[in-house]
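Only one protein chain is missing from this complex, and each of the others stays in its spot.
Labels for the chains are A and B, by order of writing; each one numbers its residues from 1.
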Amino acid sequence: MTRQYPAELPNKGPRPEEELEELKRIWATPKGFKLLTVVNNTVVGTIYIGAAFLFFVLAGILALLMRTQLAVADNNFLSQDLYNQIFTVHGTTMMFLFAVPIVEALGVMLLPQMLAARDLPFPRLSAFAMWAYIIGGLVFFSTIFYDMAPKGGWFMYPPLTLTEYSPGNNADFWLLGIGFIEISAIAGAIEIIVGVLRTRPPGMTLAKMPIFAWAMLIFAAMIVFAFPAVILATMLLELERSFGWPFFTAALGGDALLWQHLFWFFGHPEVYIIFLPAAGLVSMMIPTMAQTPLIGYRLIVVALIATGFFSFGLWVHHMFTTGIPGLSLAFFSAASMAVAIPSGIQVFSWIATIAAGKRPFRINVPSLFILGFLFIFVLGGLTGVMVAVVPFDFQAHDTYFIVAHLHYVLVGGMVFPLFATFYYWAPMVSRKMLSERLGRWAFWLMFIGFNTAFFPMHITGLAGMPRRVWTYSGYLGWDLLNSISTAGAFIMATGVLIFIIDLIRNFRLGGGGPENPWNAGTLEFLPTDVYSTRSVPHVTSREPLWDQPDLAQQVREGLHYLPNAPTGRRETIITSVIEAKPQYLMQMAGSSWTHVAAAVFTAGCFLLLTIKAVAIALISGVLAIVSFIVWAWQLDRPDQGEVDIGGGIRLPTYMTGPSSHSWWAMVIVMLVAASLFISYIFSYLYLWIVSPEVWAPAGSPALPPLTYPVNSAILLVFGSVLVYWAGKRLPPAGRLDLHLPLLTPALLMLAAAFLAGSVGVEVLGHLRMGLDPSANSYSAMVYMGSFLTGQAAFATIILCAFACGRLVSKRLDQKRSVTFDNAALLYWYTAGQGMCGLVLIHGFPRVIG
Amino acid sequence: MRHTGSRSNPQGMGTLVFMLVGPIVWTVHLTLIYGSQSLLCALNPGEDRSAGNAAIIAIILVATAVCIAAVGFSAARPSFVHALIARADLPADQAGFIVTIMRVLAWLSILAMLYAGLGAVMLPACDQLR
Partner (left out) sequence: MSKGRIRTTAGAGILVLLAGCNPEQSAFAPAGVEAERINVLFWVMTIAGGFILVGVLVLSAVAIYGGETLRSQLSNERFITGAGIVFPAVVLSMLLVYGFVVLGAGAGTPPSPDGIRIAIKGEQWWWRLTYVDADGNSFESANELHVPVGQPIYLELTTADVLHSFWAPRLAGKLDMIPGRTNILTLTATEEGVSRGQCAEYCGGAHALMSFHVVAQTQEDFQAWVAKESGPAVKNENGRAARGRQLFLNAGCGGCHTIRGTRAAGAIGPDLTHVGGRHSLAAATLSNNAQAFAAWISNNQHIKPENKMPPYNIFTRPELEDLALYLESLK
């Protein structure tokens, strides 16, 4: 067989046989019981999607129970208490255990393929996030079977959710469930941001990135800024429930609206966190179905970014009826209008692309779901603009009009594109495609059922029916509308059932399926195996598969970059942010029990705390930390020297400083921590505005004398200097004969002790003055500041100790310094946060006093 | 710090920030107007609050004007602003793309800020309006 290999490609063919064997061995999926240790993104992605879909079905069954109860007036199918639990679990599960996780799962599944990366940069982190989520989610959901489910509604407004009105553990299980999704969402966000910005194939500049990658980048960035608000809110609520720190109790200077601000500062971006990736998927599928590049690519990028930002200026529109001044509402009404424009851009870009097709738009199952999405989403968007008009919301708020609106935007905006996605991308991981015939049945039943169920609810709501009522009186005449809605819900459920039948009949995990069945233009339809693509293509356009007809063949034959495994382990190419120039070869982690153990013990710790088994919870927590340490110990492999990836490019295999992926990940962690702390500062100032009368010096014990904060600050400054000094005293690389480096670890441990001391001095000062955290909202906020800095200090101290261990075992030197760099960054961040805290806690009351 | 790789990554971050100038200023604008209005309304509950209310409206209008001017300037002089933020020239082959994204975002942000400022023209500063 003779074949001409184009000379201009990075590597020459034919490639040696052993290369493929080696790749297969290195990237092999573990078999049998050890499948639990898997980190390969397609397998993790599939399990992740499967789990999220399970929660969709479970929460959907709860919806059917509710619809059955509401089908007729004065019904007794469900009891009041059970109904209240069911609607809480339905909403919580759909939002936190289905919508966000499945989007993350799609990112894990699709992004490496779209970027032709071997895997996402932190494979164990995604697997950890998945296991933590599955365990936490299943425990949370199962509470509905034991009458222990939360019943405060999915946004859990205090004071109803305080111990006084919600005794028992029910509300704590909600906080537990949310705790898990917070952890896994942030882990996923770090993964996705670094993945999109740094693991793109050479040549894939920002302007050539697939829209889904843009959408996921913005999705992940939004998580970084939105989730910390709800993390803080859940911490405050749990502290008030468990220890009586009165953040939300008006009588002690707290405020119920603080929760609403924090929750919706997360909650509204959350809606777009769910919607943007789905819109990104639509922007990927429509060009394929129209067989033409996306019209308005730039405008869609603008729309995604603008939506990401504006969605942070909408949160008060969930609070239009709380009695806030009208002008404040106007600001948020304005932003709610502004956010409609990016959606308009996307809708008309899709229509333009459909119109641009060289042949008529292909009507098949994915495109039917997309068209259904277009109709439902536009209708939901229009009702969204209606409720953005403040006076109309006075009537519509908290009625079935809102129930209709939110299901139109969420089911229309997210679930329909998701089903299109299932049909469109199934051949990427399945040997068989899903059935066109069953798919059409599923679509029409879901589409008709959905509109039958939810359209009438607009009318029901304005006819006076509030949401979250378990029954209604027959003489109000809402029966007919509700019966229609119930019928629609069951029709829609039948559609989902048919999809499940289709899955059972046709979905078979494994390669060898049809290759690029839709003739798509993007890299995820390149031939792949466990190692992703055989070689990493040089990308020159947005639709490489259309513009480089032989690309699939070339990639499979290993003629592009990195056709082998030069370090003999898992690795992927790291490229620059804007221009995607290859910078170094990243050595990646493989299968492991460590992250599984970390997930199990983290889950165990939270769970046991929820049921107040404190001792075993602490043991579980310690085991979780040990698992994390063992996990991290296996990372940061030594430099393997420069390697050739083809095209005359030689890349280093180790990188430190702002070019390294770990530096970027640490910066994102710091952004999360900073967002959390800014939410805290907001909460402190907010409660002061509401209840200045409890603030020191007038309303509470006086502040500690200035010696306390000054000493605390001095410890922070000295600690930071010690860390800097330790950085200068790292042992030189490659000189293993040297005696143990003792000074550097000593400096680090001293710095760690200073950090602990700083937090200790601060707490001690307030205790000495007789400040009791449960006295009022001011005292609770004072200790909360130390609590947050203490948390960051705890992580920093562990990281410092870890770095010492690496130093002593000679795994850390001037060149191999990533572990130290991370510890130092986190240390300086924590010191900075601590300083801000001191200024706020000790400065602010002195200024106002 | 020990840099061994390309120096383009911090500049890359600068370019990302440059693209987001409009929305970032919009964020600052919303924080300013909502923060100052809420604070001053809460601190100023007296009987005659017309002076305080006029001050609130003035703050909002000035903030709106300044922020719109800043974003408008960025949209008009992208190369200058990019050099300011990223301390580098725009990447040659993507300059058009990056500047277009930045400009359209800037116009959308200006519209959003106008919308928010409009409230101050049409509505009283602190009334509940219920």
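Worth a mention:
Operating definition for what follows: a residue touches a chain if its C-beta (ideal position, glycine included) is under 8 Å from a C-beta of that chain, and two chains touch if they have at least 3 such contacts.
Computed from a predicted structure; not experimentally measured.
Among A:Val39, A:Leu371 or A:Leu807, only A:Leu371 touches the chain left out of the display.
Screening A:Val139, A:Ala463, A:Val530 or A:Ile629 against the full complex identifies A:Ala463 as the residue touching the chain left out. Set against the missing chain, the residues A:Gly50, A:Gly296, A:Gly621 or A:Gly832 yield one that touches it, A:Gly296. Looking at A:Met148, A:Ile341 or A:Ala753, the residue that reaches the missing chain in the full complex is A:Ile341. Across A:Ala28, A:Leu54, A:Val389 or A:Ala746, the residue that sits in touch with the chain not pictured is A:Val389. Interface with the hidden chain, as seen from subunit B, comprises residues 108, 111, 115, 118-119, 122-124, 127-130.
Looking at subunit A, the residues touching the absent chain are 79-81, 84, 151-153, 157, 159-160, 165-166, 249-251, 255-257, 295-296, 299, 321-323, 326, 329-330, 333-334, 337-338, 340-341, 344-349, 351-356, 360-361, 363, 371, 374-375, 378-379, 382-383, 385-386, 388-395, 397-399, 451, 455-456, 459, 462-464, 466-473, 475-481, 484, 690-691.
As a working rule, only the chains that are shown with their structure count from here on.
The part of subunit A that touches subunit B in the complex is made up of residues 197, 205-207, 298-299, 301-302, 305-306, 308-310, 312-313, 323-328, 330-331, 333-335, 337-338, 341-342, 394, 576-579, 581, 583-584, 652, 655-660, 689-690, 814-815, 817, 821.
Of all the residues in subunit B, the ones that touch subunit A in their complex are 1-6, 8-13, 15-16, 19-20, 23-24, 26-27, 30, 33-34, 37-39, 41-43, 56, 91, 93-94, 97-98, 100-101, 104-105, 108-109, 111-112, 115-116, 118-120, 122-130.
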